[in-house]
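Everything below concerns the one structure shown next.
A single protein chain has been omitted; all remaining protein chains appear in their positions.
The block that comes next holds chain A.
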Amino acid sequence: MISRLSAEAIDLGAGVRSVLAGAGGVELVRRYLVDPASREQEIESLLQPLGLWDLDVTDSQIELEAAAEACRVGGTTALPYPIAERLASGSAGSWATLVDGPGPALIAHGDLEGPWQALDLAGRTFTVTGAGGGVVGGRLAPFLGAVEVSTSDSVDDPALAARVGTLQSWWLLGVLQRAVDDTRVYLTEREQFGRQLAQFQALRFQLADMSVAVQRSEELAKYTAWSLAHHDPSEQVVDAIALRQGLIQACETVLRGSHQLYGAMGFCDETDVSILSRLSHSVRRLPVGEEDLATLLGTMILDRGFRGPFATLGGPIEARA
């Protein structure tokens, strides 16, 4: 077993990191908060030379890993662009997003025109109209758009739903990793009572809990990316939902922890943690919240199983060992 990404993925991630850092990192978000419409062209052009938009995640595990790593690095700057949604559809060229069924819906980056297509978490496909009508979200979702979702004649595509969910989770993983990293640095810089905050054991313990939450999510994210390249779509969907649930639960530990350890500074938009926390919500809350997600996951596991050395449940997934 190998729990390390391919060299190609790491190289592409380094390229994305370098380009985003050169363009200002999280500063990009602050600029686009003022002028959201300008981000589509600028970010697309920024990442174009890296060959990002030529990746076909349906083609090979290497390309899937590379796309995942690119999304993660994007998350470390809370990149306000549908990078996961665009990379998920591969050569199909659409922007795939997740919804909770037909009707009015809120989707991340729905202020941009697309070309959007929508799926529910199980992979039923829908048509999206009305995108590009501007931002409707508030401070917790400054790049949120309102759209209309209607039933579609297209066949179900559970594998695509799993890819969107997984790549969005990788983006969120980047957000969380950056939050832990920044908080770690802050504890060594800030002094109170004549000492670095890092000298206080209670604060180090909270940081350790945050770090473990992120490490758990990272390993789950890697497994899920691998699963998408090796298992049936019905299992991919379960794994992608499990990953999303894991990441959302980690958000509570990590971002709540960052806010607490930063004190009042953590609420100020001049700190990156505030931006990261605000932008996390369009993945954390959409298309359904954590409780609904865990309930759906329970139903799906009962029906389809959950792979592991001691799994005994479910029909379609072959038992394991």
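Please note the rule applied: contacts are C-beta pairs under 8 Å (C-beta built on N, C-alpha and C of every residue); 3 or more make two chains touch, one makes a residue touch a chain; residues count from 1.
Note that in this section contacts and distances are computed from a predicted model.
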One chain of this complex is missing from the view, so tell me which of "Multicomponent K+:H+ antiporter subunit G", "Cytochrome c oxidase subunit 1", "Acyl-CoA dehydrogenase" or "Autoinducer 2 import system permease protein LsrD" is its UniProt name. "Acyl-CoA dehydrogenase"
Answer key for A:92, A:122, A:140 or A:212 versus the chain not shown reads A:212
Of A:31, A:184 or A:285, the residue in touch with the unshown chain: A:184
Contacts of chain A with the absent chain, listed as residue ranges: 1-6, 61-62, 65, 184-185, 187-188, 198, 201, 204-205, 207-209, 211-212, 215-217, 219-220, 222-223, 225-227, 230, 242, 245-246, 249, 291, 294-295, 297-299, 301-302, 306, 308-313, 321
